[in-house]
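Removed from the display is one protein chain of the complex; every other protein chain stays in position.
What follows is subunit A.
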Amino acid sequence: MDRFVWTNGLLEMNETLVIQQRGVRLYDGDDKAKLDVGVVLLSTHRLLWRDQKNHECCICIPLSQVIFFEEQAAGIGKSAKIVIYLHPVPENKEPGPYQQSKYSFIKLSFKEHGQIEFYRRLTEEMTQKRWENTPVSQPIPTGVGPKAARTRAVGIVGIERKLEEKRKETDKNISEAFEDLSKLMEKAKEMVEVSKSIANKIKDKQGDITEDETIRFKSYLLSMGIANPVTRETHGSGTQYHIQLARQLGDILQAPLEERGGMMALTEVYCLVNRARGMELLSPEDLVNACKMFESLKLPLRLRVFDSGVMVVQLQSHSEEEMIASALDNVSDKGSLTAEEFAKLLGLSVLLSKERLLLAEKVGHLCRDDSVEGLRFYPNLRLTNNF
């Protein structure tokens, strides 16, 4: 931190502001600097920092002092940082906030994010080294601490003006985007109206819709993201896309299902399939709608919803009686089991092993002991023994 010098924040003639970010705390090496949270500004020539509360407190360092810099990822309770390694203090350095420091690096801690963009811009500036092409005509004027109030105020106004210009330009881009978005939405709205009108006609039987036309209509709804106004279901089931998808899933999921005892939670399937795809991912609804088609397409998989609301995909060969019988065996063997213990035994997820135990309980083979210590299942002796 001893490389920093006081400044009035005034930008030089050829110096341009590149980016600023508020919510930044400075670090002298690994130690927090004796300064509060502030705004960090990157210009073509310097790195500046200004206290958020006390605008008179403004310091800077020339970019030529930077050797290299790197990102430091965020951690728990720790913001993301950029670590900047600096050349040694030059002989004729002007006064700054620190007389000396044992560190030759500083850190910028981004408490309100913004590190990604800042890092990118810093990289650009350090690559282009624009300060070499457009040297400032005089040495950058500095104040002697927060006392040069008059010049300081002007400097801040200068910076703020530039920021205002930049903001206006960004605003213009955004407002153009919003304008275009509004126009687009108007057109989308028309499509929604048309589909409602069609749906009403189908209901009132104004005309004869063929099977083909129905399928086409559903696929149009799918493309637009409009819920099927006739059936109120989120369009989807019955379209060609979902039929194809169901068949693909029938192939992809065979092996994973067998590895996992014949059953997988739908969320597991979602992650598995989307991770494998990488792009053009499935939406949760796509997956559900495709799985609903398993039975009608005579694929060897089934979508199943448990009482608890858990949705699973299971192999059709997966017999329910077998599951229940084996659950009873395992529990009897060990005397009693919790869902966690059962999961470890079978190599299943806790969620699914619990569902199996609940299933066995439902048919009366197991009974539960629900206490503060947890939920434990015992063989139901009333059923299995002569009591």
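We take it that a contact is a pair of C-beta atoms (placed from the backbone, for glycine too) under 8 Å apart; a residue touches a chain by one contact, two chains touch by 3 or more; residues count from 1.
As a convention for this text, contacts and distances are computed from a predicted model.
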Original post:
Which of the following names does UniProt give to the chain that is not shown: "ATP synthase subunit a", "Vacuolar-sorting protein SNF8", "WD repeat-containing protein 26" or "DNA-directed RNA polymerase"?
Top reply: "Vacuolar-sorting protein SNF8"
**OP:** Tell me which residue among A:83, A:209 or A:367 touches the hidden chain in the full complex.
**Re:** A:209
Subject >> Touch criterion as defined above, residue of A:57, A:288, A:331 or A:360 at the omitted chain >> reply: A:288
**OP:** Pick out which of A:126, A:227, A:252 or A:367 touches the chain that's been left out of the picture.
**Re:** A:227
Original post:
Out of A:185, A:297, A:325 or A:363, which touches the unshown chain?
Top reply: A:185
**OP:** Name, in rising order, the residues on subunit A that touch the hidden chain in the full complex.
**Re:** 23, 71, 73-77, 80, 111-113, 116, 173-174, 177-178, 180-182, 184-185, 187-192, 194-195, 197-198, 201-202, 206-210, 213, 216-217, 220, 222-227, 234-236, 241, 264-272, 274-275, 279-288, 305-306, 308-311, 349-351
